[in-house]
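Encoded as structure tokens, here's the structure I'll be asking about.
Note that one protein chain is taken out, while the other chains of the complex remain in position.
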């Protein structure tokens, strides 16, 4: 089992003929993901890699392929439109990899997607992977291995680092989800924790947060109140100065709010194991699962 | 019994110090309607007729009075804002009397009110009256009398004419509802028919339509498919030329659609008694209720 | 409110829609000199608030300035659907590869602005809708989000296979929507939307109808009204704040309320007469309005009898009675008058009328029957 994507995921790739889209479409196909179609306006009727049909619009692609998920690799100024197009075509799961989407666009997209009843992951996220089943996005497949741990993170390469350590320690994953580093995103920690709690195969969860906002604090409360499975966490940005965006648009300490210290405290107070270093996640998991 | 308003209706009047608002507020109070407050920005703290408290905003008025309905008498350019303010304050029943609201305003208002979960009656409508219980709007109280007939109409004075005939023939009314003559309004025939069907005291319904749109046709189908109570109807505009707005913004035959003939045919085909003249409504009702 | 093609084009241009140049002429000589300034073939188009201009001979090609002068003279003599042509638009003739249709209306069923596009343009869209409905794509716009890029592209691809043309069309549709909203329109239309042999997408015609209710807050749109191209009695009625529509019958009607006014017309017909007009004096009971209403109705020589049908609610019937008395004193009537009054202050109204040698009835059907009989010369039943 896994959350959000699995063997039955039938994926579209929006922007499949672009530089990033084509590269990662190939990687996903190699991994075994069912890529059933691509979308690039004007290239409708052509095929990607001589196999995957390309369509002019998402609506057409959904009609022809029965896709139930989509992953978006389009330039930032067109990403909002791409997410809304996917939601309008009633695709239930939408993953947006694009970094640099204007935040005011996201205030509209968030409501639109919710109205249409879709789930959005991202934007500015690495996507997700259910090892051995389906990979949607850019998380390198070879660092993951199937197993009982769920992972959710605001980061990309930091996640790879942690997953890599887990895989080396023979702690496989049900699903690794990158929710992205933007201040407004479609899926948050709690959404993923809720799904992992429900997922029969997941026995423990890793949560990797960073400075900015209160998502980790809210998630910690959720863990205490609603979860039966152990959760361990790490927060990046203990040395980040206030008022500066640390790469991710959402990674900013505003005034004295959103610091790593306050998030780690929330973890501790709510029974979430706190890793001081990324590598400590492995030991904490071992202890938690005993 | 009655629909939408009754003895427990606690009414606000938006625009209570204006020319129309103050005139009709007095009439409603005289009729016995519980007018619990008025709204006029800048007159908060004053009293209307030395009794009814006035507030600067609807939110404040609702908080202080526990109003559960509001009636709007404000100029057309401010009516959309007034309706949205009422919906935002979670007033469950909003009646807008104002004529001349731009139709593009209504495309937004319609969605907004629905999102907030309120019911809107109007705009450009005479309001409604549950004889002996509550009068909200401008329908003259003295032409109505309590009884078992429900009435719903797109018109104002034509309704008065019919109600007057009914009252003279000793056919009292549960509620008389004017849904208004605009092309986009909050409550339509079907909404009212549904409510009358559910209302235990209503035994028969009169429906007064006019040219333009397909509301009457849809309502006729609803009568056939969903209603157990007899319905009789009249359509105004049999002599109206195509392409011209007959006073009401919504009363227009577009191309060959929305004619009185097609509506009367829909009535006949679906078991709605067709009155050729307004006065015939009384006879039809008598026959239907035998 | 209708506006002219050239006015709609100016609005569309301001929103970025590609439209060939054009100038207005009110004389044949002006048309000639405009044609001369453009060189080459021009189109001369009647500017009049009526559809079917082409069929009525209101749109003509002219290969030379002399020809432009000639066709302009002919067109300026035309009446199209009873409306005299007072202006022509002179515009260079475009090379056309394909003709499509794009329009927006406010749709009451979906309660939204709805786009209609069709690759079969240049002809009446209702004809396309009737004969080949699959050649029309409809799309309702969520007013909270406007016409999204992807929605515009879906419409663009329905019109054109070529992605560049689809994109150009999508952009035009978004501009058209912006123009529609900014102008408080109830209809905005490009017919035809054409492609040129070099592949450009341009708008050759433009039509817009503005919601009268928007005019108070859009003074620059309100200023586009061309009263010279409207029925004179309707202009007078609007100035007097009356809703009036002229018809061809013989019974003049003065009623309060639109629904009752229609029902009164219908009853006139039911009893064998023909209504001469729709006239709603509205809710407020200003005697002045009654005076103006009578002035407008009596200016129609077809009217053989006048019928008042007033149901007093907000309208005070005594105000109406006073208006009738005043109007008749100023201009004694040449045709018989039937008055039906009931409701608010009915007794006072009856007294006023009686004192001035007039009478009134209270039953609507009886009043209509009498008015029809007086107009047609038949006996009252």
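As written, the chain order gives the labels A, B and C, with residue 1 at the start of each chain.
The definition used in the following text is that a residue touches a chain if its C-beta (ideal position, glycine included) is under 8 Å from a C-beta of that chain, and two chains touch if they have at least 3 such contacts.
Worth saying up front: this structure is predicted, and the values here are computed from it rather than measured.
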Visible contact partners (per top-of-document touch definition) of the missing chain: A, B, C
Hidden partner chain, touching residue among A:35, A:139, A:152 or A:285: A:139
Candidate in contact with the missing chain, chosen from A:25, A:71, A:208 or A:272: A:208
Interface with the undisplayed chain - residues on chain B: 41-42, 44, 56-59, 78, 81-82, 84-85, 88, 108, 112
Chain not shown, touching residues in chain A: 76-77, 100-104, 106-108, 110-111, 138-140, 143, 153-161, 164, 181, 183-184, 208, 210-215, 234, 236-241, 244, 246-251, 255, 260, 276-279
Absent chain, residues of chain C that touch it: 144-145
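The criterion applied here is as follows: only the chains that are shown with their structure count from here on.
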Gap in Å, rounded to a whole number, between the CA centres of chain C and chain B: 28
Cα-centroid distance, chain A relative to chain C, in whole angstrom: 55
Of all residues in chain C, the ones touching two or more other chains: none
For chain B, residues that touch 2 or more chains besides their own: none
